[in-house]
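Just one protein chain is left out here, and the rest sit where they should.
== chain A ==
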């Protein structure tokens, strides 16, 4: 019926349809706002600058890991090696600095080089041997975990030099104490947002995720785009590792074990489609903060941590359902 009426009647639904993407971007915003309002009414301590700074510090590591995860998911892949690769990176950083006595910055670079190499390995296996990302990263996840345990002999490393703890330094903004790490995370998000939306390689990443065959036919080097994506993701896992040791002041071989699902949660809650090619990197930041807000708010209102896990699980299922439904509609 609407098709028959040319002017105003047909325009209204058409306009709404064009705006749909922005609604999917608004979704996480609304969810975050509702959560903040809800927890404000439940706990007096919730709504304060200091508490928000704490939330940001708590989501810092997952937030930076999730940048890499977002890139991978935008190409239609998935990375299950995230947290374990980061853990290997932190062990290399801390042991190279403390036990080999390398200059701290060099040790950090070595750690980041290792995580980047793992990203490259993921990318090579996926593009050259054409294995599914799910299986490849499941494999490298185990390899990274085992290497971490073997190399560290399951011992934590303490007495880290100042440079490794750099991102834990703080400055004051009015009453609120903010760590350098939080600033770095936000800066990295803004940088990636800019690169993804304003550069040709950024748009190619979306195209490869949205329709790989079309991208290939239009002359986009799809395999190179994928390889670069996994490698850059590995680089971010290294940065996240540095942030982790800055926060905890130790090299912990058992770190990173829950981060896999948490990064995927952040990406999905942030409105990025698991089918690839759709989503916004800044949404992932919101997604990570949503998880942080729920954790923090539930803790403040005295809900046990098991329920926090339960609620995170429900949130993910809801977000994936929304993703699936919107795919079916289009």
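Rule of thumb we're sticking to: a residue touches a chain if its C-beta (ideal position, glycine included) is under 8 Å from a C-beta of that chain, and two chains touch if they have at least 3 such contacts; residues count from 1.
FYI, contacts and distances are computed from a predicted model.
Engineer: Write down which listed name, "Integral membrane protein", "Galactose/methyl galactoside import ATP-binding protein MglA", "L-serine dehydratase" or "Transcriptional regulator", is the UniProt protein name of the chain that is not shown.
Structural biologist: The chain we cannot see is, by its UniProt record, "Galactose/methyl galactoside import ATP-binding protein MglA".
Engineer: For the full complex, which residue in A:28, A:133 or A:277 touches the chain that was left out?
Structural biologist: Considering the complete complex, A:277 is the one touching the chain left out.
Engineer: For the full complex, which residue in A:39, A:206, A:236 or A:294 touches the chain that was left out?
Structural biologist: Checking the options A:39, A:206, A:236 or A:294, the one contacting the hidden chain is A:206.
Engineer: What chain A residues would touch the chain not displayed?
Structural biologist: Here the touching residues of chain A are 14, 17-18, 21, 195, 198-201, 203-204, 206-207, 210-211, 213-215, 217-220, 277-278, 330.
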